[in-house]
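Sending over a structure as structure tokens; questions will come in a sec.
Left out: one protein chain. Kept in place: all the others.
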Amino acid sequence: MTRVGIIGIGHTVFGRRSDATVQELAFEAYRDALTDAKMDPELIDATIIGSVPEYHKQRSLPGVIQEYLGLNPRPTWLTEVACASGSAALRTAWMSINSGMHEVVAVIGCQKMTELTTPEILALMGRVGDVQWESVFGTTFPGYYAMFAQRHRHEYGTSADQLTAVAVKNHFYGASNPKALFQKEITVQKAQESDPVASPLNVYDCCANADGAAVTILASEGKAREIGGDRTVWLDGLGCATASMSVLRRPELTSLPSAREAADQAYKMAGVSATDIKVAEVHDCFTIAEIMAYEDLGFCPKGQGGAFIAERQSYIGGSTPVNVDGGLKAKGHPIGATGVSMTYEIVSQLRGECGPRQVPGADIGLTHNVGGIGQYCFVHVLRRD
Amino acid sequence: MNLGLTGKVAIVTGGSRGIGASVALELARNGCDVALTYRGRADAAAEVAGKIEKMGRRALPLQADVTSCEETDNAVEKVVAELGGLDILVCNAGITWDGVIWKMSEEQWDAVIATNLKGYFTYNRAAARIFKDQRSGKIVNISSINGLRGKFGQVNYSASKGGNNALSKALAKELGKFNVNVNVVAPGMVATEMAAEIPPEFLNAAVQDTVLGRIATCEDVAHVVAFLCSDFSRHITGEIIKVDGGQYI
Partner (left out) sequence: MFEWFGKVSYCPHTKVAEFARHLKNGRLMGSRCTDCGQISFPPRADCPTCRHGEFEYTEMSGKGIVMTHTTIDAAPAGFEDDVPFHLGVVDLEETGRLLASFGETIDPAEIAIDMPIQVVPRMFEESETIKVHYTLEKPGTTWVKVDPD
């Protein structure tokens, strides 16, 4: 097996990008990644696109992107697993490099969420669970995580204040991230007074839709050392697991079994444990999701996720800083791009390039990217030598 | 055939004479307990009730104004309380009050529409409420071929019977998913008391109009009604069955 390194990264501003098509967004991040890598695009052997097609009017996105980026005739294809599509693209790139088929692969996570009208989005959102047995009753994405939160409160006493603390932290860090959708801090009061969405979650417990793209360029060990030198960040641990789509078949609802399994795999492969992780990006589509992630990733014991945030352990200076780029909550969530955006942040942290949001001494980092309500989870461990 | 109506409870409006009485007796003959409404002829109603009881079935004569929702609802409540439920409704109460339109009074119009059309609405509504909740029921609304065609001198009657037809079709759509059938029986000329007042030359003309060479007896109508109240007609709903000897083809 060859080591695979990340040699270039790029990231658009996330937000309501009515100024651009999805391929134009992809190009912004692609251009930045090439500049960051200081490399000639001639060296790219293939691209993998992470995106969720249902949100775009353009059919068969990879073809359009490949053309616009000027990368014909190189191979490309799409990987889609809902909000984890970006990480699936990374895993696919890692595998294609390890197979010897390609040496340098650009991973393009891109998404426009705002091309659809609100009714179209609502109709799509209503089909997030099992459409045969659950969507017929009016389930929604926040509704599922709300049910997880009810259960978490029932079993562990996780409070509304603890949920809000996650949002407050992520907006605090988002305020210093020029790529984020929301660059303003929020107060506990404002968060708790916001409109209800699905009890106990209100508007400020939920991430926002956004448009955006992020690109990471991966290379085989030899090529990575040659092009990236010691700025290279290695993708050393990859875990991936699935769990039932339907909540009707989850053994318990206070944890994502796919996340626990993926984390175990990634830690094992990278030869690390939870305590070695210096900085992490987790999938905070809802505040409760971040709390569950602390537990599933082993940053704290089961049931203690609420205490973890209440004690500020996920702030810089705490035991495991989490989402110090604002997370999905402050950045926004262009679903296909998110996994690559998380990787962008961890790579930046491990290179020491995060300025006021830098976690001191970060050498090992982690991304936790969940698809849907936990039917897919990808955990990646990254390391800088 | 054994219509399988034993123990069913039926309401027949206008059940004291004519078609109504015949329907009441036919249903009783097939095993129903029957409530029959009348307006003024208590003696006639009692006579029909007596015949029903002789057959070994229960009878409940009820004086009630079919044009009043309140009286209707009370009457239906009484039927359910005393006879134990409701399975069949046959709306039959009807009057004629003929005349060319330019001589027709407001009262002539109002009375016929009220008795013949509103009087079906009141009972159909009351029965629908019960049938919907119990997921079973049969409704037969007696209409007339003069609701399918226009009849000279009967703008009021034709309108009311045409109205019965449309009401029944709409109701069939509303009640279908609850396993309730709603159908119409549309007789031509029938040999009833009401018809006995018709001058002989008109009666004879009616006989000539039929292809079978006779006008209907009340039993001819009652048999079809009974069939529509049975499970044999379970796949017929929103239908209009003429019983007119071919008077209007």
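Think of it as A and B in the order they're written, each chain with its own count starting at 1.
In this text, a contact is a pair of C-beta atoms (placed from the backbone, for glycine too) under 8 Å apart; a residue touches a chain by one contact, two chains touch by 3 or more.
Note that the coordinates shown come from a computational prediction; the quantities given were computed from them, not determined experimentally.
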item	value
Option from A:Pro196, A:Gly229 or A:Gly271 whose C-beta touches the chain left out	A:Pro196
Listed residues A:Arg127, A:Lys184 or A:Lys268, member touching the removed chain	A:Arg127
Interface with the unshown chain - residue positions in subunit A	119, 122-123, 125-127, 131-140, 142-143, 146-148, 150-151, 154, 195-200, 247-249, 253
On subunit B, residues whose C-beta touches the chain left out of the figure	132-136, 173, 177-179
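Here, only the chains that are shown with their structure count from here on.
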item	value
Centroid spacing, where centroids are CA-atom means, of subunit A and subunit B in whole angstrom	71
